[in-house]
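Removed: one protein chain of the complex. Kept in place: all other protein chains.
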Amino acid sequence: MDVLYFAWVRERIGVPREVVETSAATVMELVEELRAREERYAVAFEDISALRVALDQELSEFDAPLAGVREVAFFPPMTGG
Amino acid sequence: MDVLYFAWVRERIGVPREVVETSAATVMELVEELRAREERYAVAFEDISALRVALDQELSEFDAPLAGVREVAFFPPMTGG
Amino acid sequence: MRISVQEQAFDPGAELTSFSAGHRNLGAVVTFTGIVRDLADGSMDVMEIEHYPGMTEKAITAIAQDAMARFRLGDVLVIHRYGRLHPSDMIMMVATAARHRKDAFDAASFLMDYLKSRAPFWKREVSSKGAAWVAATDEDEAALERW
Partner (left out) sequence: MRISVQEQAFDPGAELTSFSAGHRNLGAVVTFTGIVRDLADGSMDVMEIEHYPGMTEKAITAIAQDAMARFRLGDVLVIHRYGRLHPSDMIMMVATAARHRKDAFDAASFLMDYLKSRAPFWKREVSSKGAAWVAATDEDEAALERW
């Protein structure tokens, strides 16, 4: 599964994207796996309420299932316009 | 006193402006004087609710006094924009 | 603040370019451009716009000053034509510049609502079938109540 990071999430984790092997059933399970990996993930995912997630380029929720998803992206609230 | 007419008021009265000698105390008294003059005025001023008045180029009301006023204009509701 | 009541055509794009140039502290520019619409059956030859020279400039200036007082604006532009126009011609334009988008949007809507019913212009649509003065609508009058 491709996992993408943007803005300060990308800065904290240190890479813009990576391939993650996971059997996580939901976004939240994936977050828990990442948090357990290394300190930089724990820091980036410390406060989930400050983050947003997109599944296959559609905004989604942290309790959404990952079945069939190819691309997960984590980022702070958007500031377009 | 200069009296100006715009849009269909001008068309009905037949002139864009004229000098009117009057001792009318209010706009409404001036309207009554004009109505009594000729049929074309009676037709133009038939329905006062369809008209607006400006005194010295400021929107005003039909019961406003004419003391000191140099220019009175009658016209239909405006359609700018 | 710039107010122009004019017979000649203007270029909304060029106006937007000069209006929005060089602002380092105003993040939001809103424009409204009014375009002559054809009649439903496509028969319009000319739209004649009559106005009240002298009062027109005063009334628009007062409306623009009111907008500057009500909203946090950096600048305002109003251009309004009179004379003979044709379908797809630009009749008028307003532009507002503000730090924040809400002020710019609200001020532009306010200006349009007031120009519509409080600036001394009258429109007459001339087609092969005859000519008719455009009537003011209750909707336009009601639009003033929200301000």
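Order as written gives the chain letters A, B and C; numbering starts at 1 within each chain.
Going forward, a residue touches a chain if its C-beta (ideal position, glycine included) is under 8 Å from a C-beta of that chain, and two chains touch if they have at least 3 such contacts.
Computed from a prediction, not measured in an experiment: that's the story for all the values here.
Visitor: Just to confirm, in the complete assembly, which displayed chains does the hidden chain contact?
Guide: A, C
Visitor: What residues on chain C make contact with the chain left out of this view?
Guide: Chain C touches the missing chain through residues 11-18, 20-38, 42, 87-88, 90, 99, 101, 104-105, 108-109, 112, 143.
Visitor: To test your reading of the contact rule: which positions on chain A touch the chain that is missing from view?
Guide: So the residues of chain A touching the unseen chain are 4, 6-8, 54, 57-59, 73, 75-81.
In the analysis below, only the chains that are shown with their structure count from here on.
Visitor: With centres defined by CA atoms only, which chain is the most remote from chain C?
Guide: It is A.
Visitor: Calculate how many whole Å lie between the centre of chain A and the centre of chain C, each centre taken as the average of the chain's C-alpha atoms.
Guide: Whole-Å distance between the two chain centres: 48.
Visitor: Taking the mean of the CA coordinates per chain, how far is chain A from chain B in Å?
Guide: Distance between chain centres: 72 Å.
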